[in-house]
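Please read through the structure below; I'll follow up with questions.
One protein chain omitted, others in place.
So that you can tell them apart, the chains are marked A, B and C in the order they are listed, and the count of residues begins at 1 in each.
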Amino acid sequence: MSSAIQLNDVRKSFGPTEIIRGVDLDIQKGERHAIIGPNGAGKSTLFHLVSGRYKLSGGHVHLNGEEISNLSPYEIYRKGLSRSFQVTNIFPMMSVFENVRCGLMWSKDYKYSFWHLVDREKELNHRTAAVLEEIGLTSRQHVPAGVLTYAEQRALEIGIASAGGAEVIMLDEPTAGMSHSETDQAIALIRKITEGKTLVMVEHDMGVVFDLADRISVLVYGEIIATDTPENIRNNKAVQEAYLGAEAEDA
Amino acid sequence: MSEIANTQTGEISAPFAKRFGPWIFLAVALIVLPLIFSSNIAVYTMNLMGIFIIFALSYNMLLGQGGMLSFGHAVYFGLGGFMSVHFMNYIEYEVVVLPMFMLPIFGGIIGLVFAIIVGSFSTRRAGTVFAMISLGIGELIAASSLIFVAFFGGEEGVSGDRTMGPVIMDVDFAQDIEVYYLIAAWAFVTIALMYLFSRTPMGRMANAVRDNDERAEFIGYSQRKVRFISFCASGFFAGIAGGLFAINFEIVTEENLNALTSGVVLLMTYIGGVGFFIGPIVGAVVFTLLQTVLSNHTEIWQLYVGVMFVLTVMYVPQGLTGIMAMHIPAYRMKRLSGLVVPYIKAGIPTILMLSGIVSFLEMVHHVRAAALGETMMSLIGIEFDTHTVMPWVISGVLAVVGGYLTKSQMPQLREAWEQANAPLDSGEGASS
Amino acid sequence: MKIKSTILTGATLAALSAFSAQAADTIKIGFIDPLSGPFAATGTNGLQQFRFAVEELVNKKGGVLGGKKFEIVPYDNKISPKESLVQLKRAIGEGVQFIAQGNSSGVANALTDAIKKHNKRNPDNRVLFLNYSAVDPALTNAKCNFWHFRFDANADIKMNALTDVIKAKSDIKKVYLIGQDYSFGKAVAAAAVKFLGEKRPDIKIVGNELHPIGKVKDFTPYATKIRASGADAVITGNWGADMIGLGKAIGETGLDVPIYTYYAANDGITKTIGASGKNKIRLVHEGPANPPSTDTYATYHKDFKKKNPEKDISQFRIANAVQMLAAAMEKGGSAKPIDVARALEGMEFTSLHGEKLTMRAEDHQMIQPIHISVHTDENITFDSDNSGFGLRTETTVAAADTALPSTCKMRRPK
Partner (left out) sequence: MFELLFFSLLNGIVTGLLLFMLASGLTLIFSMMGVLNFAHASFYMLGAYFAYTISLYVGFWPGLIIAPILVGLFGALVERYGLRYVHRWGHVAELIFTFGLAFLIEEVVQFIWGKDTKAYHEPEILQFALFTVFGQDFPAYKAFMLLISIGIFIMLLMILTRSRVGLIIQAAITKPNMTAMLGHNVPLVFMGVFGVGSALAGLAGVIAGPALGTFPGMAVVLGSIVFVIVVVGGLGSLGGAFVASLIIGLLQTFAIALDYSVSDLLAVFSITTEADSALRDLWTLSLPQVAPILPYLLLVLILIFRPTGLFGKRET
């Protein structure tokens, strides 16, 4: 098997403080990989580094064997990596339908076209409708995205990220702040949309993590202290000490 | 018009009437209007409206659709005008052979060229940085236009004669009505093009970048390039408007590209409503009317415009079109009639109050500005002496009583409003 | 809700339109000048002078052509060429056939061009342009046209008179020219260079400066520069706020040389300059104020001040324009613009000041005596801005001596 994302000695400093201190990570194609760690460990920062939001202070990132270090977010996206955000990050004044359609446009090769009329593009609109169906927002498609409920916005967030059919999808705390039933729905949704794709997620809810992930990496103070199957992580002493603590014993 | 009104809807297909109805209506209106308002000055005012409709729509490509607040949009309008008036003179001196109606194209091209140059560095960021660069560029070009006399003609500007082109089908543009139809034709085409632009992937991404520029980068689009393309298109259409200005006025001056004109286009676009495609059209029409009609009747019309603008920004950020759009849900539920009576009830005292305030302001202004001994002034055809107590008492009473009655009507109006807009299932019986 | 009411304000105001009742038998003169914005003071002052002149000199005397009264209809052009053209259209639409305008040569250039085109395109509905103040020489030279008449002396004529005065002052060796960077400012500078070169080749022009119009907030750097150049005299065509600023700054640097100006009086300027410019500032103009030339004029001036205590007769040519218009109508027996224009061509006229004026036929430039006056508070009968300061005439150049050849090639309608 070949790797989807490969991190070599990735580093990031803000001023004098080094937040990410030399991360090496190898995520295989088709794998569902979760990154866990205590607050402030740098999980979101790591996401931003991979997806191009932050520039690296050092190290290399490869996507499908191709170097993507320090490329802009849109270049990385075009190479097949799509992501969602921890804080809901949608297009609030546009309709839900429009949100999803925009997420699709690049993958359908419209680029910066100003000679196609979006409403006339049947294929594009059918695919949009399909994604809306998948994320369960068909009935809300004409509503401005800004007025959706929190859980709906989270679903839309995942919809936008997955619409373009990227091979690698990174989800940043997809179930944060959700109720139990909402979480269950979200897990089902994530399962569905990442079928046959590579998933990288940051998640706090251990239930979700152990339910979804094939492998787990534990990030503590900017360093990965362990990468393994859920089973082994649960039993890893170092992880238990550093992070899981009592919680792990309960689980 | 609701279909056009809403930039956001994503219907896949619509019946013929719904899709082309507004356009047919627009075309017919453009043809018929000068037959109804046929006086010279009316036609002239409509010419002005047409030009500003295009200009304001092009501005809204930046502000409303792209989220770019520009304080220097007149640059592209003015440069388009200058280029066109130069071409007008080339035609007159037979340097080039062209029909006059083609002129705005050259305005558009120079608008586009300058937008490409300026946009290449100014669209990197949105928000304040963009606004400040646009302000700086606007001041730079305006000041330069007074220095580079060869192209800009200095303070007097450059003038031309639109009748000197080849006469096609007996039209030489000597009369304003001929210019009207030229402007109307261009307006129709550019309105359609700008509308269609908003429905392309580019137009949609402009909205996306406006809403959330960072997120747009994570779905494959460079925010800078999206802004850049919007900016160029906007410059192009502003240039066309400038070209039409040149044809209509046969003179283009520094005023066309200075900060004042940039401010005016911001004003009219915002008053009209930036969130709607037709917002700038409404704004341009209303503002031109204010400018031509209101200024005929009062010297302090700019004060009223200023108050109106500030109140719009504060209380109705969605503009005049927004107020109209607010009534669409009630209209759809066929409950608009329920609002008529409360509107009249609240409207009459409001008019009383406003006429009190306005007459007070007008009287103060008259007392200060008129010649000594000239104490008579007239409002609404009523002649009175401003140096007697009565008029002041009347205006005071109007303002206070009107204000009080308006305030007392407000709860009822609010209730009626809520009733009219209540979801169908709960409030059905209560209305009508 | 408040917004809704503001819109209603607009609607109400639009409805309240029937403002001025218009008698059928009046001859309307459209007054197109700034009545709002930064130059409104100058515009409204001109408007009051026009209204007063029309009332006193024509209507009270029974009107023209057997009782027709003059009516001044104000149109606010906000000193913008574009807005002037809009107002011109409106005026024509409202039946105005005579247009008066004066502030800014830029506007005058636009108007004369537009009126020429209008008259060519609409031979049945022509209008006449009475230019009472715009002094760009081009208007009666390269850009002259049959429908334009100028009642003020142009920049060249004024400079010619001014340099006659400078010629006689042998102590002036170095002159500094400063003006606004636009057609009028440049015309003043060019004329100064030309006439000084002809009349006093020994005078050195130590500075020829153009500054942006209406944008300079502090003239001190310019004053410093003038001071440092060692100039014995300054010539400027500045007006409005630019004149106030320059006058103040020169006063503050303690520069004690004569300043020859075109417009350094009235509309707040005299008051602002006050004592700091006493016996320093000189003005070239038509229509002397002090000492009063005739009793007729003195009465006219007093009556005006009685009615407009805050305003001044800053542009005496307005009275000339009104009287000559009336006379031309009587002479031609018609109020049709083309007949009036023909009657005005070459017309000779005696003003309230008792001066003989001629409207030169070849270029429609008024030829009249020109005065050079000093800003002072001594022997002032009629002051400006109620400041105690005013203009006292020092030198008068006879009409014949002011005339300059024109390059105008007038094309007259048949």
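The criterion applied here is as follows: a residue touches a chain if its C-beta (ideal position, glycine included) is under 8 Å from a C-beta of that chain, and two chains touch if they have at least 3 such contacts.
Just so it is clear, the structure is predicted and the values come from calculations on it, not from any experiment.
With respect to the full assembly, the chain omitted from this view is in touch with B, C.
Checked against the full complex, the one of B:I109, B:A185 or B:V307 touching the unshown chain is B:V307.
When the whole complex is considered, the residue among B:A17, B:V97 or B:A150 that touches the unshown chain is B:A150.
Between the chain not shown and the residues B:L361, B:I394 or B:A422, the one that touches is B:L361.
Checked against the full complex, the one of C:T220, C:S334 or C:T396 touching the unshown chain is C:T220. Counting the whole complex, the residues of chain B in touch with the unshown chain are 63, 67, 69, 71, 121, 125, 127-129, 131-133, 135-137, 139-140, 143-144, 147-151, 259, 263, 266-267, 270, 300, 302-303, 306-307, 309-310, 312-314, 317, 361, 364-365, 368.
For chain C, the residues touching the chain absent from view are 36-38, 40-41, 44, 181, 209-212, 214-218, 220-222, 224-225, 227-228, 241, 244-245, 248, 252-255, 267-269, 271-272.
Everything below uses one rule, namely that only the chains that are shown with their structure count from here on.
Centre-to-centre separation between chain A and chain C, using Cα means, comes to 74 Å.
Averaged C-alpha coordinates give centres for chain B and chain C that are 36 Å from one another. Among the residues of chain B, none is in touch with two or more other chains.
Listing the residues of chain B that touch chain C in their complex gives 39-41, 44, 48, 143, 146-147, 154-157, 159, 161, 163, 174-176, 249-251, 253, 255-256, 286, 289-290, 292-302, 304, 307-308, 311-312, 315-316, 320, 323, 346-347, 350-351, 353-355, 358, 369, 371-374, 378-381, 406, 410, 413.
Chain A contributes residues 51-53, 72-74, 77-78, 82-83, 85, 89-95, 97-98, 101-103, 105-107, 110-119, 122, 125, 141-142, 144, 160-161, 163-164 to its touches with chain B in the complex.
By the touch rule above, chain C contacts chain B in their complex via residues 1-10, 12-21, 35-36, 44, 48, 51-52, 76, 80-82, 85-86, 89-90, 92-94, 104-106, 109-110, 113-114, 117, 121, 181-184, 186, 212-213, 215, 306-311.
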